[in-house]
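First up is the structure itself, then whatever we jot down about it.
Note that this complex is displayed minus one protein chain, with the remaining chains in position.
As written, the chain order gives the labels A and B, with residue 1 at the start of each chain.
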Amino acid sequence: MSAPGSHAVSTRPYLLNAPALGLFLALFVAPLLMTFLLSFNTFDMNRGGILDEYSWVNYLEVLGDSYFHEIFLRTLLISLAVTLLCVLLGTPEAYILHRMASPWKSICMLVILGPLLISVVVRTLGWAILIGSNGVINHALIGMGLVDQPIKLMFTNTGMVIALVHVLIPFMVLSVWASLQKLDPRVESAGLSLGATPFVVLRRIVLPQIMPGVLSGSLIVFALTASAFATPSILGGRRLKVVATAAYDEYLGTLNWPLGAAIAMLLLIANVVIIVSYNKYIERRYAQVFK
Amino acid sequence: MNRNTPLALAFNLIFLLFMLAPLVVVCLVAFTSKGYISLPSDGFSLRWFKAILDNPHFIDAFYLSFYLGVASATIAIGLALPASLAFARYRFAGREVFLAFFLSPLMVPHIVLGVSFLSFLTSVGGYGTFLGLVLCHVIIIMPYALRLVLASVTGMDRSAEKAATSLGASPWVTFRRVTLPMILPGVAGGWVLAFITSFDELTMSVFVASPSTTTLPVRMYQHITETIDPLIASLSAALIFVTMIVMFILDRAYGLDRILVGKGK
Partner (left out) sequence: MSFLRLEGLCKQFGDFLAVDDVSLDIEKGEFVSLLGPSGCGKTTTLHMIAGFIEPTAGRVFINGKEITRERPNKRQLGIVFQSYALFPHMSVFENVSFGLEMRKVRGGERKKRVEETLGLVHLGDFAGRYPSELSGGQQQRVALARALVIQPEVLLLDEPLSALDAKIREDMQIELRAIQRTVGTTTILVTHDQAEAMAMSDRVAVMNTGRLVQVDPPFTAYEHPGDSFVSRFLGKSNMFSGSVESVSRAEVLVRTSTRIMEAAVPRTATAPLASGAPVFYSVRPEKIHLVGEGEARLTGNVEARIFLGNHWVFQIATELGTVIVVSQNTGEVAVAEGARIGLDWEAREVRVLSREENE
């Protein structure tokens, strides 16, 4: 016996999804496919720019040129350094927050999470003002007589890493915080009552339970650092390029769109591969914690 | 209640200083009376805030970003709401695929989206149009809108709808009088988060924005790559103040962590 309108029930979810689906096919799938195709186009300034010839030449150029090797390697090393620092600083901070009492806890949360709502441009500007050779830090250091020469942080890898940690560490804190929220506070008390020291409780009871949060937080930080644009562009300058700024220069500087598209595609593929495989790993490794 | 050790509290203090330092320094520099970047050593001056108002480039870009945020957040919610109802209330073939699809812009670096939108808009003649910019932003902010709306639709007690139905309400009246008001907090939160994400977006917009459709972050970025002066600091400070007000309201209404947990993944 069929329900009245059972036909409507089976098509209704698709109808409800149709508007979003239409927009995504037109403005998400189509542009990505276009870029994918573009990355195989040949580019020659002398023959009028983008040619109607398809080849692997752009990928071979990116993968074979030591100039691009350096850019990809720098991006990887910066991402690893930022991720490591975020884990080492963000995890304890989240735990300290978790143990704080109410009014202070929310104030600290506000200070740490608030910057997420402020444009990366503004936050990077703050670092540019702080670490520039005429910047606040150097003024202070010279004023106190600690150094004679300004320390060079602007346009260095160190400067970029510091600013990127600042930009991305809220994600780390948030991720660990979310998994701490799921932790039953009595479990810690139970550990203490069984004779464990606070440090042992932290290492044997708390840490294993928040590992999924640490891992997924580090994945977010890594992926976002690898594709970061504003901070490396402003603090790295023309010389210290990363993948995102290199793609930007190919598109808007030398106008070699196919080569830029190839760089973008490699970044996208690396990003997706890392995210998917890392997620698979976390789910397999911590399947029981997620249940 | 567990207490933190003095060492932990010291760590916390340094951490907070680290988080605040660049923002505080921007706000301080904004009040300088000098013509170059420096701390306001001899009294606070509002001269650089007045200078913002005399700079039509920034004012125009601000309005553009504001309308862009409003339009794209509204469209994103308009798409996310029916989709969330479908995800929360029906089991249908392809449900997981659809959901993953709508969240997938989170996995694509904005730089990749930027170059793709640039090629696409150029080839369909949408480059330099406000509509083109809006639709690109909808793609980027859709995952945020969808997450918050979906969470509130999923978390809603559906027996209230059954109660309304049993009291004689038609499906449409039930939706308008019961469902919508009950999920409104989540929908509003999703809208605000989507608006802020759109308003702050740089990396993608830097490709799609034409000279006539330059958003505020793009304008600021272009300014900074040429010169870092007190004008840009005062503009940034003004943005920080406005964001702080929004943040306090959001935190009171929802709890900042609850909204932003969705932003991470």
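Throughout what follows, a contact is a pair of C-beta atoms (placed from the backbone, for glycine too) under 8 Å apart; a residue touches a chain by one contact, two chains touch by 3 or more.
Computed from a prediction, not measured in an experiment: that's the story for all the values here.
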Touch criterion as defined above, residue of B:35, B:94, B:155 or B:181 at the omitted chain: B:181
Listed residues B:70, B:169 or B:188, member touching the removed chain: B:169
Where the unshown chain meets subunit B, residue by residue: 157, 159-160, 162-171, 173-174, 177-178, 181-182, 184
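Simple rule for what comes next: only the chains that are shown with their structure count from here on.
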Complex contact set, residues of subunit B against subunit A: 1-4, 8-9, 11-12, 15-16, 18-23, 25-26, 29, 37, 39, 78-80, 82-83, 85-87, 89-90, 92, 95, 98, 101-102, 104-105, 107-113, 115-120, 123, 135-136, 138-139, 142, 196, 199-200, 202-203, 206-207, 217, 220-221, 224-225, 228, 232-233, 236, 239-240, 243-244, 246-248, 251, 256-257, 260-261, 263-265
Contact footprint of subunit B on subunit A as seen in their complex: 9-10, 12-14, 16-17, 19-21, 23-24, 27-28, 30-32, 34-35, 38, 89, 92-93, 96-97, 99-101, 106, 108-130, 132, 134-136, 163, 166, 169-171, 174-175, 177-178, 185, 188, 216-217, 220, 223, 226-227, 229-230, 233-234, 243-244, 247-248, 251-252, 257, 260-261, 264-265, 267-268, 271-272, 275
